[in-house]
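Shown here: the complex without one of its protein chains, the others still in place.
Chain nomenclature is as follows: A and B, assigned in order of appearance, with residue numbering initiated at 1 for each chain independently.
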Amino acid sequence: MPKVGTLTRILALAIVAATVAVAAATTAGASSTKTSGTTISGAGSTFVSPLVSTWVPAVGGALGYELQYSAIGSSGGINAITGRTVDFGASDAPLSPDQFTACKGCTQIPWALAATSVMYNLPGVKNLLHMDGATLAKIFLGQVTQWDDPAIKKLNPGVNLPSTKITIAHRSDGSGTTYNFTDYLSKVSPAWKSQIGVGTSVNWPVGVGGRGSAGVSALVAQTQGSIGYADVAFALKNHFSYFAMKNLNGKYATPGAKGILAAAMSDVKPTAGTNELSIVNPPKKFPLAYPISTYTYVIVPLQSSKAPDLRKFLFWAVTHGQEAKYTAPLRFVPIPKSVLVVAEKAIAKIHS
Amino acid sequence: MSSHNLTRAALRSEGLPRRRAKNRAMEALAWLAAAVAMGLLVLVVWSVARRGWSELNLDLITKTPASGFLATGKQGLANAFAGTLVIVAVATLMALPTGILVAVYLNEFAPAAVRGAVSVALDVLNGVPAIVIGIFVYGLFVLGHGQSALAGSFALAVIMLPLVARSTMEVLALVPSSLREASLALGIPRWRTTLSVVLPQTVGGIVTGTTLAVARAAGETAPLLFTSSIVGTQLHWNPHHALQSVPVAIFELSESPDPQDHARAWAAALILLLFSLFASLGGRWLATRSRRRIATSR
Partner (left out) sequence: MSAAGITPDATRRPFAGRRVRFGDLALQGVAGAAAAAATGLVGLIAWKLIEGAWPSITKFGVHFVTRVAWNPVIGKEAFGAASFLFGTAVTSLIALALAAPLAIGVALFLTELAPRALRAPVTALVETLAAIPSVVIGLWGIYVLGPILRDHVEPSLHSALGFIPLFGPPSSSGSSIFTAIVVLTIMILPIVASITRELFLGVPREQKEGALALGTTRWEMVRGVMFPYARGGIAAALILGLGRAVGEAIAVTQVIGGGVFIHWNLFDTGDTLASKIAASYQGAATNLEVASLVYLALILLVFSLLANLSAQWVVRRVGRRQGIGLNRGGAG
């Protein structure tokens, strides 16, 4: 039998040694959270991912579960739970009847409440520029292309706006944030409604696409003069400026706790069956309301092998998970009592 | 270009000064092309090296990503490195024996027509884009069952198979038939001859092919995006679950707005780049060496 060459032997030993070393290093440094070994995996909305990622260590500590969440966008989450690739899906866009059918016995539960901020990158210009729905729609339709356009100037008298070109950053993947944003644009602009419409993914007439809210944020960060939309937590994290949006009352509201809570008051009863709520562009009697607020939903199968764990986790999420220490820094608002009651009823229905 | 004209012009030294000038011009262009090409390629490597080097630290492979959106503090990509180790190892376990068997069949058993057909099929398989393979494995294994590192390994194994098979075939062809004939003449059965006499001669070539295949597989992103990308931040080794991998981690970090994420991406990219370069260089060096050795041992 021919000998395997010495060099080959040394090489083989080196490879094995390196592999063992890397394996040892990664295991040695691994986080020491002791979990019972039960993994609860979920995927979907990037909108709610800031909050869910904050829950991960808390859930590990309080309940002993390892929570895994992958922010692949609301459509990805719906697909994942429909294919039972994960234990729960998360979507800001409520399921359509077809999607409910396809999911085969899923229930939709509102579990968090926040707002979509319209962020911009314009160095030297102040934060919280005024913007209204009609002008925003024109910008996203490509009809307003520069920052010193008269329409924007009219909303912001006294502000020195440069002639920089506006670059739109939108989502390239199926996104509940897009649904929320296009829902708003459709309600404030008949032109948008007829030409583009509402959806988790639409035929954007202009702009550059980014994957996930992180992708949109990255585009806004690296492009001067850009405008993008994402959950307000992303604007906070990246220190972006965002618009104060004009609501139906005529006031300019910001995507903070007050604005979101006021918007939430416009619909406090989840629709029977789907548990949907629509708080976009609330009517005049809510002067503080931020018009691009939204609930976000967790989608779980009614029948699951992990039912007791899922119930425990979801109960925790809609109660303890709404505590200020998790929600306040990210500008999420605890869900109101009326919604909590409906949510808890829905969670209790999950069975093995 | 008529060689007749060429010869005539050359023999008669027609228009020599003009031809010499043209020659100098073309040589200059070639130098320029080489400089531009090399410049571009070196630029890429140098950029990655410069940005990745300053961010390289042990935390990268010992700490997991932070969970918590606004969390700061030490974090790394331990779960990605562990995942890549597992996924590539399992993929090699799938592709290596299969590739060797395919090569053995083609070289030792197959009639010429079959050999031609399978060779074509292997070449075609080699040219299928990785993203198409990702969708294929998604439809085959992930739909209805969930993502897993095993599905990812299968996708990578499909990519590795033609490389392993081709390298093994090349070295099998180099083993002199006299060796086989001598073994058979001694009464050793075909199968034993192949396994115990012929294959051991090819170990060098197989190692080469595997090294190159591993280098390629470790850097593939697209197939893993569809099969093993829904992951958490904790460290896992179980191939039945979806595991994070280094290329997918770099891809995700590259789309993030956070400069800290970019720093980790550059560092991980440098490690991946160094690994690919060394494996590739090493593989080709081994190839030349083993080919020389087999050739001189005849």
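For this structure, a couple of remarks:
Keep in mind that, in the parts below, a contact is a pair of C-beta atoms (placed from the backbone, for glycine too) under 8 Å apart; a residue touches a chain by one contact, two chains touch by 3 or more.
No experiment lies behind these values; they were computed from the predicted model shown.
Within the whole complex, the absent chain has one touching residue among B:A66, B:L85, B:I133 or B:I206, and that is B:I133. Across B:A89, B:V118 or B:V203, the single residue that touches the chain missing here is B:V118. Within the complete assembly, A:A102 is the residue of A:A62, A:A102 or A:V125 that touches the hidden chain. By the touch definition given at the top, chain B reaches the unshown chain through residues 1, 3, 6-7, 9-11, 13, 19-20, 22-23, 26-27, 29-34, 36-38, 40-42, 44-45, 47-48, 98, 101-102, 104-111, 114, 117-118, 120-133, 135-136, 139-140, 158-159, 161-163, 165-166, 172-177, 180-181, 184, 189-192, 194-195, 215-216, 218-222, 225-226, 229, 247, 250-251, 254-255, 262, 265-266, 269, 272-273, 276-277, 279-281, 284. Contact residues of chain A toward the unshown chain are 72-76, 79, 96, 98, 102, 165, 167, 169, 172-175, 196-204, 207-209, 211, 219, 222-226.
In this text, only the chains that are shown with their structure count from here on.
Across the complex, chain A meets chain B through its residues 1-2, 4-5, 8, 11, 19, 22-23, 25-31, 33, 39, 41, 43, 49-51, 53-54, 56-57, 66-70, 72, 80, 83-86, 210-212, 214-215, 217-218, 220-221, 233-234, 236-238, 329-330. Of all the residues in chain B, the ones that touch chain A in their complex are 58-59, 61-64, 67-70, 76, 78-79, 81-82, 85, 89, 142-147, 196, 200-201, 203-204, 207, 229-235, 241, 252, 255-258, 282, 286, 293.
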